[in-house]
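Here it is: the structure, laid out below.
Shown here: the complex without one of its protein chains, the others still in place.
And then subunit A:
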């Protein structure tokens, strides 16, 4: 049944490794940029709040495919953004895809985190300010550590969604799992086994993520 699976011809593990890399770099980037956005959305500076709100409402409402394609055609081909590569297409598109995922996913990270910030009693922030801590210290030392702990489960959801969303990168020719799947389906005419194989591959990636982070979320919960 699995005679289509010629690992010399199809680099199955390489493709999934690319998926993992895309997920990892986009995940780290989204977490950082999403945290910055969340900090902006709760900051006392109106301009920053407005920017954060506008950003989230724009990018979470644009289809991911559009963002990824724009990254390749708009940034890559038209504006000649090379993302610190030598300018050749493959590495550039790989990095542009990560940029696109970060731009998109960070909007969701920001909103998850903001709901976490709302779970921290406002009195704790007041107490911290009353001690003489600055706004950024209050955020870094008191609010965000508790906010993160309360949103580990929703962040796990976002990470799982991101893992699956990386398949969109095949639209701009990044050789990740979905790109390989299309290629194999075209060559081998065994649609169902191939689709099942890739579905299984994604479940192997995402299921442990969900279980592990669910367990972490329970352990890290702040007792009140």
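The rule we apply is simple: a contact is a pair of C-beta atoms (placed from the backbone, for glycine too) under 8 Å apart; a residue touches a chain by one contact, two chains touch by 3 or more; residues count from 1.
Criterion: contacts and distances are computed from a predicted model.
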Could you check which of "ABC-type polar-amino-acid transporter", "RNA polymerase ECF family sigma subunit", "Glutamate synthase (NADPH), homotetrameric" or "3-oxoacid CoA-transferase subunit B" matches the UniProt name for the chain that's left out?
-> "ABC-type polar-amino-acid transporter"
Among A:74, A:87 or A:121, which residue is in touch with the absent chain?
-> A:121
Which of these, A:7, A:79, A:130 or A:189, touches the one chain of the complex that we don't see?
-> A:130
Option from A:62, A:89, A:141 or A:161 whose C-beta touches the chain left out = A:141
Residue numbers in subunit A that touch the chain omitted from display = 44, 121, 123-124, 126-134, 137, 141-142, 145-146, 149, 222-224
